[in-house]
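Note that one protein chain of the assembly has been removed; the remaining protein chains are unaltered in position.
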Amino acid sequence: MLKLKNIKASVEDKDILKGLNLEIKPGEIHAIMGPNGAGKSTLSSVIAGKEKFSVDAGEIEFEGEVINDLAPEERAHKGIFMSFQHPIEIPGVTTTNFVKAAVNAKRVAEGKEELTPGEMLRLIKEKSALLELDRKFLSRSLNEGFSGGEKKRNEIFQMAMLEPKLAILDETDSGLDIDALRIVANGVNMLRSPERSAIVITHYQRLLDYIVPDFVHVLYDGRIVKTGGKELALELEEKGYDWIKEEIDNK
Amino acid sequence: MSLEEKIISTFKQKNSKLAEVFNQAFELFEQKGFPTKKNEDWKYTSLKKLLKTDYSLVTEINNNIEAKDVEPFFIGADTYKVVLVDGFYNADLSHVDTDKITISSMQDAIENNAELVEKHFAKVADNNQEMVALNTISFNDGVFVNIPNNVILDKPIEVINIATGVLGDTLIQPRNLIVVGKNADAKLIERHQNISENTILTNSVTEISVGENAYYYHYKIQNDTEVSNLVDNTFVDQNRYSNAYVDTFAFGGNVTRNNLSFLLNGENAVANLDGISLLNKNQHVDNFTFVDHRVPNCDSNELYKGIYDDKSKGVFTGKVMIRKDAQNTKGDQQNNNILLSENAQINAKPQMEIYADDVKAAHGCTIGQLDDDALFFMRQRCIPLKEAKAMLMYAFASEALKNVKVEELKTQINKQIAQKLGVNIEFGV
Partner (left out) sequence: MAKNEEDKLINDVTNKEYEHGFVTDIESDTFPKGLDENVIRGISAKKEEPEWMLEWRLDAFKVWQTMEEPDWAHVKYKKPNFQDISYYSAPKQKPELESLDEVDPELLDTFKRLGISLDEQKRMSGVAVAVDVVMDSVSVKTTFQDTLAKKGIIFMSISDAIKEHPEMVKKYLGTVVPVKDNFYSALNSAVFTDGSFCYIPKGVNCPMELSTYFRINEEGTGQFERTLLIADEGARVSYLEGCTAPQRDENQLHAAVVELIAMDEADIKYSTVQNWYPGDKNGLGGVFNFVTKRAVAEKNAKISWTQVETGSAVTWKYPSTILKGDGAVGEFYSIAVTNNYQQADTGTKMIHLGNNTKSTIISKGISAGHSENSYRGLVSISPNAKNARNFSQCDSLLMGNTCGAHTFPYIEARNPTSHIEHEATTSKISEDQIFYCNQRGIDTEKAVALIVNGFGKEVLNKLPMEFAVEAQKLLEISLEGSVG
């Protein structure tokens, strides 16, 4: 589904990703872990097409198509969803109206009819119920005055509405209490299917108890330096990253 | 003959109790003429170009306007409807089916409501200002509204000013007086609309007296055509415990100058000024606001948002005066602006003159751009760039809609914003 081939990326002339390779097949969940500053958030931004990050070399291939030159919304229309570490507040635009605009924009890009208000309402009801999202949130300005947990649930709600092929969860678990974490994880698991994949970026093994990954990658100094199964996450949690750093630096 | 000479030559001495006011205004205008950029208050807005047009002065009522010509400009709600045509009150097109309040033509009020008119006419308006003096000496008519004590008005009043352009390029000068009684509560929506292709210059003066403990909301919808120019002079006199709101939404028109003054004459009064300017092409909007804290314990809150695209120009002056006796004043003012184009510009003068020590006064002014992170966020959620920008602009501006208490009006404003931004998005919370 997604192939990253020798990606080199920089921000403001600072090299962050230094030749990163990653392949994700349909249905797989990949966890990405690594010390601060390794390039984890850059990776998600690069896949989603944030313009501040420049991809200096390598190809991003999504479903067989090179998407390096596509705008963020074009990538989103193709089914790439990124859950933000710090979701943006938009005063004056309700969550409902925002989601309507998003869903319809995607449908139009796919050549489908826009949903009627009735259909949209039904969809919103259904998805918000799954996430135990209070209806009141939907009529409030997007993320404005939301708590950290509410914002993250709102992200997962939007993901449910857009039904992406590839979801990138960028530290979605940071700062969440265990109940919020469980709700978020349930939301992600409900979307699991043989066609859908996810990249889970996290600092904590805890999330991986709820969203069980097929692979765990360690990102260090702009490259994936180690790959393993979910047991690798446990090992990292226990031993930290120093042993990996040593292993790499000694090579 | 220049416009100035034309006006001066047509001035007739009037034999009413108001004669003195008229004569004083005449003297001032004869002496000063139109304001120029040398006048500090007009530093950023020049009338020079506008005054090159040879405007006709309206002298008689035009009865050729029909209800269907006016209908599209109402907000589509149950309201009391007032229509002024070229500055004259049109009784046929106006629908005020209530005896709880008085709504009439200004001329009628001068005759039949002499006491109230004499009490308020030219009392709040500053006749030392050239444009006010001009209106005082040459207005034909306008609307007079009297909300008696204790009347809680059941629906808003809509005042539509139609410019017909039948005389070609025209100078129109409505003169309005709104008296809100003690404990009363009223809302008024004012709109100017040119229905011709001709150039219109409107120089409007509205005096508003808000009685003790009354609530008054005044919404100005400025969404006129590209050949329409407006100098709006609005003066609000507030008595104690009164709350007054004036919202100015400038989306359309060519050159617009809003002189908005609040005179806080009674303790514990609260003045609220909000505004959104959303401009493109060659539009020019100058919001010149003045809040005069004359007595203790009053609050003023001011929030103006501006978005400027293409070659448009925005001006904001926020003058807050806190006089010596106005202890325990709270004054807050915010002016936030976004420039979208290399040729757009904004000039801001948020200023405070403070003579009392026990006050909390602050102002803030920002000029910036749309947030790139927010744009990326929205594009990541499938929303195309144009729509994403529109949403951010709406988000930026919408805070200034907080005092719009008429649902249908809010809906209309939201639609006008979407239209102006060229997107099909349903805005609003």
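Labels A and B are assigned to the chains in the order they are written; within every chain, residues are numbered from 1.
The rule is simple: a residue touches a chain if its C-beta (ideal position, glycine included) is under 8 Å from a C-beta of that chain, and two chains touch if they have at least 3 such contacts.
Fair warning: this is a prediction, and the values are worked out from it, not measured in the lab.
Peer 1: Tell me the shown chains the invisible chain touches, ordered by label.
Peer 2: Within the full complex, the chain left out of view touches B.
Peer 1: Decide which residue listed in B:Asn149, B:Gln351 or B:Gln419 touches the omitted chain of the complex.
Peer 2: Once the missing chain is taken into account, the touching residue is B:Gln351.
Peer 1: Tell me, which residues in chain B touch the chain that this view leaves out?
Peer 2: 40, 324, 327, 337, 339-369
One rule holds for everything that comes next: only the chains that are shown with their structure count from here on.
Peer 1: What whole-number Å value describes the gap between the mean CA coordinates of chain A and chain B?
Peer 2: That gives a centre separation of 48 Å.
Peer 1: In their complex, what parts of chain B are in touch with chain A?
Peer 2: Its residues touching chain A are 371-374, 376-385, 387-388, 391-392, 394-399, 401, 425-429.
Peer 1: Touching residues of chain A toward chain B in the complex: what are they?
Peer 2: 48-52, 71-73, 75-77, 80-82, 84, 87-88, 90-94, 97-98, 100-103, 105-106, 109, 139-141, 158, 162
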